[in-house]
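What follows is a single structure, and I will ask about it in a moment.
All protein chains but one are shown at their positions in the complex.
So, chain A:
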Amino acid sequence: MADLLAPRRPAGARHVGAVYTRAIVAQIRSITEYPADFWVMASAGVMWNVLQFAFLTVLFATVPDVAGWRYHEMLMLSGLFTVASGSTALLCDGVWSTGQMVLKGEIDYRITRPAPVVVQVATTHIGMQGFGEVAFGLVMLAYGWIGAGLGLAPVPIGLLAIACAVTIECALVTLFCAVNFWIKGPMSNFAFMLIDLQSNAMVLPLGLFPIGVRLLTMFVIPVAFVNFVPVAVLTGHLSAAWLVGTPLAALACVLAALGVYRLGLRSYDSSGH
(Lines give C-alpha, C1' and ligand atoms only; values in the text may rest on other atoms or scores of the structure.)
Protein backbone atom coordinates (compact mmCIF):
# COMPACT_ATOMS: atom_id res chain seq x y z
CA MET A 1 0.00 0.00 0.00
CA ALA A 2 2.76 2.37 0.92
CA ASP A 3 4.33 1.85 -2.50
CA LEU A 4 1.20 3.11 -4.24
CA LEU A 5 0.95 6.24 -2.17
CA ALA A 6 4.59 7.14 -1.63
CA PRO A 7 5.96 10.08 -3.59
CA ARG A 8 7.93 8.89 -6.60
CA ARG A 9 10.78 11.35 -6.09
CA PRO A 10 12.85 10.87 -2.93
CA ALA A 11 12.74 13.90 -0.66
CA GLY A 12 15.90 16.02 -0.60
CA ALA A 13 18.00 16.27 2.54
CA ARG A 14 17.19 19.98 2.87
CA HIS A 15 13.45 19.33 2.70
CA VAL A 16 13.73 16.48 5.21
CA GLY A 17 15.80 18.67 7.53
CA ALA A 18 13.27 21.49 7.28
CA VAL A 19 10.32 19.19 8.02
CA TYR A 20 12.17 17.61 10.95
CA THR A 21 13.17 20.99 12.41
CA ARG A 22 9.66 22.43 12.09
CA ALA A 23 8.07 19.39 13.72
CA ILE A 24 10.57 19.32 16.61
CA VAL A 25 10.23 23.08 17.15
CA ALA A 26 6.44 22.65 17.27
CA GLN A 27 6.89 19.96 19.92
CA ILE A 28 9.21 22.19 21.96
CA ARG A 29 6.65 24.98 21.71
CA SER A 30 3.97 22.66 23.08
CA ILE A 31 6.31 21.63 25.93
CA THR A 32 6.56 25.23 27.07
CA GLU A 33 2.77 25.22 27.49
CA TYR A 34 3.05 22.51 30.18
CA PRO A 35 5.89 23.54 32.52
CA ALA A 36 4.82 21.17 35.34
CA ASP A 37 4.87 18.29 32.89
CA PHE A 38 8.38 19.27 31.81
CA TRP A 39 9.78 19.34 35.34
CA VAL A 40 8.15 16.07 36.38
CA MET A 41 9.50 14.30 33.32
CA ALA A 42 12.98 15.86 33.46
CA SER A 43 13.24 14.86 37.14
CA ALA A 44 12.13 11.34 36.24
CA GLY A 45 14.96 11.20 33.71
CA VAL A 46 17.49 12.24 36.34
CA MET A 47 16.21 9.61 38.78
CA TRP A 48 17.49 6.58 36.85
CA ASN A 49 20.90 8.18 36.47
CA VAL A 50 21.18 9.13 40.11
CA LEU A 51 20.44 5.52 41.03
CA GLN A 52 22.93 4.20 38.45
CA PHE A 53 25.49 6.58 39.97
CA ALA A 54 24.58 5.26 43.43
CA PHE A 55 24.86 1.65 42.21
CA LEU A 56 28.41 2.23 40.95
CA THR A 57 29.37 4.13 44.09
CA VAL A 58 28.07 1.33 46.34
CA LEU A 59 29.76 -1.32 44.17
CA PHE A 60 33.14 0.39 44.16
CA ALA A 61 32.98 0.99 47.90
CA THR A 62 33.39 -2.79 48.24
CA VAL A 63 35.76 -3.60 45.34
CA PRO A 64 38.65 -1.61 43.78
CA ASP A 65 37.90 -2.60 40.17
CA VAL A 66 35.65 -4.77 38.03
CA ALA A 67 37.48 -6.73 35.31
CA GLY A 68 40.25 -4.12 35.39
CA TRP A 69 37.88 -1.16 35.11
CA ARG A 70 37.95 1.47 37.84
CA TYR A 71 35.17 3.62 39.27
CA HIS A 72 35.64 6.69 37.06
CA GLU A 73 35.99 4.61 33.89
CA MET A 74 32.72 2.87 34.72
CA LEU A 75 31.08 6.25 35.29
CA MET A 76 32.16 7.23 31.79
CA LEU A 77 30.57 4.03 30.42
CA SER A 78 27.28 4.79 32.15
CA GLY A 79 27.43 8.49 31.33
CA LEU A 80 27.98 8.02 27.60
CA PHE A 81 25.21 5.44 27.37
CA THR A 82 22.85 7.77 29.25
CA VAL A 83 23.63 10.69 26.95
CA ALA A 84 22.93 8.48 23.93
CA SER A 85 19.69 6.97 25.23
CA GLY A 86 18.48 10.32 26.55
CA SER A 87 19.11 11.88 23.16
CA THR A 88 16.79 9.37 21.47
CA ALA A 89 13.99 10.68 23.69
CA LEU A 90 14.73 14.23 22.53
CA LEU A 91 15.38 13.53 18.86
CA CYS A 92 13.16 10.61 17.79
CA ASP A 93 10.90 9.62 20.70
CA GLY A 94 7.96 9.20 18.33
CA VAL A 95 9.36 6.01 16.81
CA TRP A 96 8.25 4.23 19.99
CA SER A 97 4.67 4.79 18.74
CA THR A 98 5.28 2.88 15.51
CA GLY A 99 3.60 -0.27 16.87
CA GLN A 100 0.50 1.64 18.03
CA MET A 101 0.28 3.52 14.71
CA VAL A 102 0.53 0.29 12.71
CA LEU A 103 -2.19 -1.37 14.81
CA LYS A 104 -4.55 1.60 14.53
CA GLY A 105 -3.82 2.34 10.88
CA GLU A 106 -2.43 5.75 11.79
CA ILE A 107 0.41 5.43 9.29
CA ASP A 108 -2.17 5.90 6.49
CA TYR A 109 -2.34 9.65 6.36
CA ARG A 110 1.37 10.05 7.01
CA ILE A 111 2.03 8.11 3.81
CA THR A 112 0.05 10.68 1.84
CA ARG A 113 2.06 13.66 3.08
CA PRO A 114 5.13 14.91 1.19
CA ALA A 115 7.71 14.02 3.84
CA PRO A 116 9.42 10.77 4.86
CA VAL A 117 7.14 8.73 7.11
CA VAL A 118 9.94 7.88 9.53
CA VAL A 119 10.60 11.59 10.10
CA GLN A 120 6.90 12.28 10.67
CA VAL A 121 6.58 9.41 13.13
CA ALA A 122 9.83 10.24 14.95
CA THR A 123 8.73 13.81 15.59
CA THR A 124 5.29 13.05 17.05
CA HIS A 125 6.70 13.29 20.59
CA ILE A 126 9.57 14.60 22.61
CA GLY A 127 10.40 12.49 25.66
CA MET A 128 10.97 15.21 28.21
CA GLN A 129 12.78 12.80 30.52
CA GLY A 130 15.52 13.08 27.89
CA PHE A 131 16.45 16.55 29.14
CA GLY A 132 17.23 15.16 32.59
CA GLU A 133 18.93 12.06 31.19
CA VAL A 134 21.23 13.98 28.86
CA ALA A 135 22.09 16.59 31.50
CA PHE A 136 22.94 14.06 34.20
CA GLY A 137 24.63 11.74 31.68
CA LEU A 138 26.95 14.59 30.70
CA VAL A 139 27.66 15.24 34.38
CA MET A 140 28.55 11.57 34.91
CA LEU A 141 30.70 11.54 31.78
CA ALA A 142 32.53 14.73 32.80
CA TYR A 143 33.01 13.56 36.40
CA GLY A 144 34.35 10.21 35.19
CA TRP A 145 36.54 11.95 32.59
CA ILE A 146 38.14 14.22 35.21
CA GLY A 147 38.46 11.39 37.74
CA ALA A 148 40.12 9.14 35.15
CA GLY A 149 42.64 11.95 34.53
CA LEU A 150 42.03 12.23 30.78
CA GLY A 151 42.67 15.97 30.47
CA LEU A 152 41.72 18.20 27.53
CA ALA A 153 43.72 16.60 24.70
CA PRO A 154 41.24 13.80 23.93
CA VAL A 155 38.18 16.12 24.01
CA PRO A 156 37.75 15.96 20.18
CA ILE A 157 37.61 12.16 20.46
CA GLY A 158 35.04 12.53 23.22
CA LEU A 159 32.88 14.80 21.05
CA LEU A 160 33.12 12.36 18.13
CA ALA A 161 32.17 9.54 20.51
CA ILE A 162 29.09 11.45 21.71
CA ALA A 163 27.97 12.28 18.14
CA CYS A 164 28.39 8.66 17.01
CA ALA A 165 26.76 7.26 20.17
CA VAL A 166 23.67 9.45 19.66
CA THR A 167 23.48 8.48 15.96
CA ILE A 168 23.85 4.75 16.62
CA GLU A 169 21.31 4.79 19.45
CA CYS A 170 18.68 6.73 17.46
CA ALA A 171 19.18 4.43 14.46
CA LEU A 172 18.99 1.22 16.48
CA VAL A 173 15.88 2.30 18.39
CA THR A 174 14.21 3.23 15.09
CA LEU A 175 15.22 -0.09 13.55
CA PHE A 176 13.93 -2.15 16.47
CA CYS A 177 10.67 -0.19 16.66
CA ALA A 178 10.18 -0.89 12.94
CA VAL A 179 9.94 -4.60 13.76
CA ASN A 180 6.33 -3.82 14.77
CA PHE A 181 5.45 -3.56 11.07
CA TRP A 182 5.72 -7.37 10.97
CA ILE A 183 5.29 -8.48 14.58
CA LYS A 184 2.15 -6.58 15.52
CA GLY A 185 1.69 -5.35 19.06
CA PRO A 186 1.04 -2.16 20.96
CA MET A 187 4.47 -2.18 22.64
CA SER A 188 7.85 -1.95 20.94
CA ASN A 189 9.20 -5.04 22.67
CA PHE A 190 12.30 -5.40 20.55
CA ALA A 191 13.34 -1.81 21.23
CA PHE A 192 12.60 -2.26 24.93
CA MET A 193 14.76 -5.37 24.85
CA LEU A 194 17.58 -3.43 23.21
CA ILE A 195 17.48 -0.77 25.94
CA ASP A 196 17.20 -3.49 28.56
CA LEU A 197 20.29 -5.23 27.18
CA GLN A 198 22.20 -1.97 27.12
CA SER A 199 21.18 -0.74 30.56
CA ASN A 200 22.01 -4.12 32.12
CA ALA A 201 25.06 -5.28 30.21
CA MET A 202 26.59 -2.38 28.30
CA VAL A 203 27.22 -0.25 31.37
CA LEU A 204 29.65 -2.99 32.47
CA PRO A 205 33.02 -3.95 30.97
CA LEU A 206 32.47 -6.24 27.98
CA GLY A 207 35.28 -8.50 29.19
CA LEU A 208 32.94 -9.85 31.88
CA PHE A 209 30.77 -11.57 29.31
CA PRO A 210 31.23 -14.71 27.20
CA ILE A 211 32.71 -14.39 23.71
CA GLY A 212 29.26 -14.82 22.12
CA VAL A 213 27.93 -11.69 23.85
CA ARG A 214 31.06 -9.74 22.88
CA LEU A 215 30.73 -10.71 19.21
CA LEU A 216 26.98 -9.99 19.22
CA THR A 217 27.39 -6.51 20.69
CA MET A 218 30.37 -5.63 18.48
CA PHE A 219 29.40 -6.94 15.08
CA VAL A 220 25.72 -8.00 14.98
CA ILE A 221 23.92 -5.34 17.01
CA PRO A 222 26.79 -2.89 17.45
CA VAL A 223 25.73 -1.44 20.80
CA ALA A 224 29.32 -1.78 22.03
CA PHE A 225 30.19 1.16 19.76
CA VAL A 226 27.71 3.39 21.60
CA ASN A 227 29.76 3.53 24.80
CA PHE A 228 32.09 0.60 25.42
CA VAL A 229 34.48 0.96 22.46
CA PRO A 230 34.96 4.77 22.68
CA VAL A 231 35.42 4.71 26.46
CA ALA A 232 37.77 1.70 26.24
CA VAL A 233 39.86 3.58 23.64
CA LEU A 234 39.90 6.78 25.70
CA THR A 235 40.96 4.95 28.86
CA GLY A 236 43.52 2.74 27.15
CA HIS A 237 41.69 -0.60 27.47
CA LEU A 238 41.54 -0.88 23.65
CA SER A 239 43.93 0.38 20.98
CA ALA A 240 43.09 3.62 19.14
CA ALA A 241 42.48 1.66 15.91
CA TRP A 242 39.11 0.56 17.30
CA LEU A 243 37.91 4.16 17.14
CA VAL A 244 37.60 3.90 13.35
CA GLY A 245 34.79 1.41 13.91
CA THR A 246 32.60 3.95 15.72
CA PRO A 247 31.65 6.23 12.78
CA LEU A 248 31.46 3.16 10.53
CA ALA A 249 29.03 1.53 12.96
CA ALA A 250 27.01 4.77 13.05
CA LEU A 251 26.76 4.85 9.24
CA ALA A 252 25.83 1.17 9.05
CA CYS A 253 23.14 1.59 11.72
CA VAL A 254 21.56 4.60 9.96
CA LEU A 255 21.44 2.77 6.63
CA ALA A 256 20.04 -0.36 8.28
CA ALA A 257 17.37 1.64 10.17
CA LEU A 258 16.22 3.50 7.05
CA GLY A 259 16.21 0.28 5.04
CA VAL A 260 14.22 -1.71 7.60
CA TYR A 261 11.69 1.13 8.10
CA ARG A 262 11.24 1.34 4.32
CA LEU A 263 10.69 -2.41 4.09
CA GLY A 264 8.22 -2.14 6.94
CA LEU A 265 6.25 0.53 5.10
CA ARG A 266 6.11 -1.73 2.05
CA SER A 267 4.56 -4.51 4.09
CA TYR A 268 2.18 -2.12 5.89
CA ASP A 269 -1.42 -2.88 4.96
CA SER A 270 -3.30 -0.44 7.19
CA SER A 271 -5.61 -1.69 9.95
CA GLY A 272 -8.48 -4.11 9.61
CA HIS A 273 -7.20 -5.96 6.54
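FYI, contacts are C-beta pairs under 8 Å (C-beta built on N, C-alpha and C of every residue); 3 or more make two chains touch, one makes a residue touch a chain; residues count from 1.
Going forward, contacts and distances are computed from a predicted model.
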- Answer for the undisplayed chain, UniProt naming, from "Phosphoribosylformylglycinamidine synthase subunit PurQ", "C-type cytochrome", "Xanthine dehydrogenase, molybdenum binding subunit apoprotein" or "Antibiotic ABC transporter permease", is "Antibiotic ABC transporter permease"
- Where the complex has a chain not shown, which of A:Val25, A:Leu159, A:Leu208 or A:Leu248 is the residue touching it? A:Leu208
- If the hidden chain were put back, which of A:Leu59, A:Leu215 or A:Leu263 would touch it? A:Leu59
- In the complete assembly, which of A:Ala18, A:Met47 or A:Leu215 touches the absent chain? A:Met47
- Item | Hidden partner chain, residues of chain A it touches | 34, 36-37, 40-41, 43-45, 47-48, 51-52, 54-55, 58-59, 61-63, 66-67, 89, 93, 96, 125, 127-129, 132, 183, 185-187, 189, 192-193, 196-197, 200-201, 204, 208-209
